[in-house]
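Omission of a single protein chain aside, the complex is shown with its protein chains in their original locations.
In order of appearance the chains are A, B and C, and numbering begins at 1 in each one.
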Amino acid sequence: MPGNSFGQFFRITTWGESHGPALGVVIDGCPPLLNLDESTIQKKLDKRRPGKGGAVETPRKEPDRVEILSGVFEGKTTGTPISLLIRNKDAKSSSYDRLREVFRPGHGDYTYWKKYGVRDHRGGGRSSGRETAARVAAAAVAQVLLRSAGIDVRAYTVALGGVAAVRRDLEEVEKNTFFCPDAEAVESMEKRISEVRAAGDSVGGIVEVVAAGVPAGLGEPVFDKLDAEIAGALMSIGAVKGVEIGAGFQAAVMLGSENNDPIGPEGCFYSNNSGGILAGISNGNDIVARAAVKPIPSISREQDTIDMSGKPVKLRVGGRHDASAIPRIVPVCEAMVQLVLADHLLRNRSIQTLVGQAREN
Amino acid sequence: MPGNSFGQFFRITTWGESHGPALGVVIDGCPPLLNLDESTIQKKLDKRRPGKGGAVETPRKEPDRVEILSGVFEGKTTGTPISLLIRNKDAKSSSYDRLREVFRPGHGDYTYWKKYGVRDHRGGGRSSGRETAARVAAAAVAQVLLRSAGIDVRAYTVALGGVAAVRRDLEEVEKNTFFCPDAEAVESMEKRISEVRAAGDSVGGIVEVVAAGVPAGLGEPVFDKLDAEIAGALMSIGAVKGVEIGAGFQAAVMLGSENNDPIGPEGCFYSNNSGGILAGISNGNDIVARAAVKPIPSISREQDTIDMSGKPVKLRVGGRHDASAIPRIVPVCEAMVQLVLADHLLRNRSIQTLVGQAREN
Amino acid sequence: MPGNSFGQFFRITTWGESHGPALGVVIDGCPPLLNLDESTIQKKLDKRRPGKGGAVETPRKEPDRVEILSGVFEGKTTGTPISLLIRNKDAKSSSYDRLREVFRPGHGDYTYWKKYGVRDHRGGGRSSGRETAARVAAAAVAQVLLRSAGIDVRAYTVALGGVAAVRRDLEEVEKNTFFCPDAEAVESMEKRISEVRAAGDSVGGIVEVVAAGVPAGLGEPVFDKLDAEIAGALMSIGAVKGVEIGAGFQAAVMLGSENNDPIGPEGCFYSNNSGGILAGISNGNDIVARAAVKPIPSISREQDTIDMSGKPVKLRVGGRHDASAIPRIVPVCEAMVQLVLADHLLRNRSIQTLVGQAREN
Partner (left out) sequence: MPGNSFGQFFRITTWGESHGPALGVVIDGCPPLLNLDESTIQKKLDKRRPGKGGAVETPRKEPDRVEILSGVFEGKTTGTPISLLIRNKDAKSSSYDRLREVFRPGHGDYTYWKKYGVRDHRGGGRSSGRETAARVAAAAVAQVLLRSAGIDVRAYTVALGGVAAVRRDLEEVEKNTFFCPDAEAVESMEKRISEVRAAGDSVGGIVEVVAAGVPAGLGEPVFDKLDAEIAGALMSIGAVKGVEIGAGFQAAVMLGSENNDPIGPEGCFYSNNSGGILAGISNGNDIVARAAVKPIPSISREQDTIDMSGKPVKLRVGGRHDASAIPRIVPVCEAMVQLVLADHLLRNRSIQTLVGQAREN
């Protein structure tokens, strides 16, 4: 089975290249009777749009106007596939012409060519970060479903270029271009980004995602554990190189007596080292995941690489590129966790009906 | 779709509870004409068997004798499903009787009950680590396939209870009970384990998996990226709380110019921060992944929890339990990466035929 | 994805060869808290057992004793995979030795060899009708689920060797070895079978399956239509060469005004040419499907074929074989429809919760 679909029950299929005529997504399995219009999707999509004028970002302006082509009738979902279309408008492929024969380090140019025998040199083609616009659009629909079930997912930046956020003040997140919940850290991040950009270099960071209001019982045992699916979902974002749940890598140095979350009355847990997931199934606590984001590979410093004939080449990737993927990747991390939760919410529902009936009897 | 299957083309379905009559796995999609017999599977299975007498392990002795029930004829696979059966022999459920009404912290007891409305108190039921025996048995078959394609996967311990392995001497791995590639670290690990065990506590660690000989081109774009699948696969092991590929979380603090792997002639990469995967597709380098393993939750120190009526209970989990999951989890991590690679090897094959033909023309 | 699994939500995977050590099935996705024990499965399995002494059947006696290996605890399903095992006992492979090099006409010998490069000559290997025992065992579990929802599925023979059943008296079905609902037709069928058997030949027939109590709303639109899934399910039985729903092929010669089922108050339909399915979704009527079964290919009359070197061979398939697949295939047709309905019952459930809520508001 090819790799452009995600989810079992709330299932999305994305398509489109960075510099083709359009990109989009088909959502199959969205329940009927949810309120949905284009503005709801557009609002979420705007969060990942570059060109909002922050210190980190490239000036490429993409309007990213979403169009609903199916699955919605008189303002409500119908249960049939929802097709979303985003036309590519500001795609100057010509600026990539000199890359036609050269593989950019850190990008998928070389591996795509080895796999498919095709060199689509225009901005990374399908491996471009631009593909994630379709994921975010789909997640806007997932968000409508999740909110109807009382689930709220938030992502934010907890580290950038070595600068860590100490506080988790969610009120701050939308106030700065880094989506950072710590106002003090924002200043240091800005300074760090400026230095790095001036040096023609780039930096990565860490994004945290928290899902509140998730009922106990979501997730499947063994292979489709909720944490396994979240890990796969976050790692499917091009720039992510590490994922952790709850205490994560820190758990590797803790004692069992420290790491175990004691259980209190009503199934409340006194700590959350598990990140809200035990044996792959949600326990009712906040779900907490973190993703390590690598620095953007397009830098203006000179790098060693080869061309399609195998000859060594010195390459500087010109143009004005982002100095960090962080601001744009935050909504994508949020989107991926929403897509996982929407899927598992539906997967879990039929079992819960039965279990509920049995408990009543 | 329920969660007990893994893989698309080389697809396994595991079944069985810790204290039921048996456990096993069905492998669907294994190609025909591979040499296979029970001793090949048994050998791999023995690596994860407890009771080998190391300092870390529980004395429970499970023979874990595997039986091939189908899919093999005259010493070769036939292309039909391979069914493997392991009878449970040393399963004293009675020792779990006093847990019938109590949820153990850090285990899946509570979440399984919330999801399924069933309390199978006997050793964790399906959420037991014992389920991984089926994965390892299946991976023995995957290993035969991978080796026929020149791919070799090795897992080993790089940290335990805060003690890190500095060296990567793969010759050492089989010589100690920790599967540790650093002889010097082994001594400190043994000391650490003894202390922890004496305190009735437990520790975690970090496992590294390296796959050598993987050709460029494995992995699917976007959602089924090779790293996404490896991350999901490792995180589907109960005790794993974090996963990283290549530089992993370290990439979040590197500069782009440091993190990018320069490309040399013949597609050789001068470094391997990418962990052998670019844009989700293997680049021909070693694939490198690490999994953070939490401390075993069964400890003899007193913990707060509740029973099925919601009443607070003080619990000491008696019996002799492992002080760390590490030695037993190393073969499981190796198994999961093998299962991912076997699947992607087959998924990639049809495309490669076409690409090869086109390149020749 | 390999082809030994069936269903999305109530998902079974069968394994085992006709003359291997055992065969079985893993059921993944069965809801928890259903009553289940081995006798329930055994009873259904016994219906397809050969050697019940009828006029049509082979004397091979298979006890087909089923063993539940997982997924049931204290008499109830747990929500985890249910593994069922049936040991092969009376498998005399030696009687197939002279077929080692020869392809039997009408069987899968030739095509399996072309596909897999393996010649498992022992009784058809995986393509044997014996594989269907696993399907029937799994369907016994589906039946428990369906009955809990008020759905009852019955299959019976409506034609054999050119003799058609006129009546549909379901009381008669269990009273004769043909599972025929028309006592008068049974006599003619017996006569026909005797003639054919004496001539060393075989005959086919038609099986009808009716599902009563199916609520409106089961089935997915477009590709996974309920009728599409039933057609695929029935055609996946080796001997089936045709499938029809409701009026079936007769609909091709009817007028629209005859074929349309008028709708009456409360959504009752005045006729059932649709076979209970409109646009792929159940309408609340009985679901009616028919399968055309070809004559058994193993006949003692001489046939032209070739051996593995391509040389022409005259072949008489010796041994005592059934003169018709009909009696054994009736429970298999019933089983396949049950498996489809169990799957769609679960697939439909999450949507219905939402739709129900919306209707109440």
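Keep this in mind: a residue touches a chain if its C-beta (ideal position, glycine included) is under 8 Å from a C-beta of that chain, and two chains touch if they have at least 3 such contacts.
Remember, predicted model here, so these are calculated numbers, not experimental data.
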Out of A:24, A:205, A:221 or A:280, only one touches the absent chain, namely A:24
Would you indicate which residue among C:27, C:196 or C:287 is in contact with the undisplayed chain? C:196
Which residue of C:22, C:69 or C:231 touches the chain not shown here: C:231
Considering the whole complex, not just the chains shown, which residues of chain B touch the missing one? 1, 8-9, 31-33, 79-80, 221, 346-347, 349-351, 353-355, 358
Chain C, residues in touch with the chain not shown (by the definition above): 1-6, 8-9, 14, 103, 105-108, 110-112, 114-117, 124, 126-127, 131, 159, 161-162, 196, 199, 201-206, 216-217, 219-225, 227-236, 238, 241-249, 251-267, 270, 273-275, 277-284, 292-299, 301, 303-306, 310-312, 347-348, 351, 354-355, 358-359
Interface residues of chain A toward the undisplayed chain are 1-5, 8-9, 11, 13-17, 20-24, 26, 28-29, 32-33, 67, 69-71, 73, 76, 78-83, 85, 115-118, 120, 125-126
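Just so it is clear, only the chains that are shown with their structure count from here on.
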Innermost chain, where centres are averages of C-alpha coordinates: B
Rotating chain B onto its identical copy chain C by a Cα superposition takes an angle, to the nearest 5 degrees, of 180
Distance from chain B to chain A - Cα centre to Cα centre, in angstrom: 26
Where chain B and chain C are represented by their mean Cα positions, the distance between them in whole Å: 38
Would you please write down the residue numbers of chain C that are in contact with two or more other chains? 1, 8-9, 32-33, 79-80
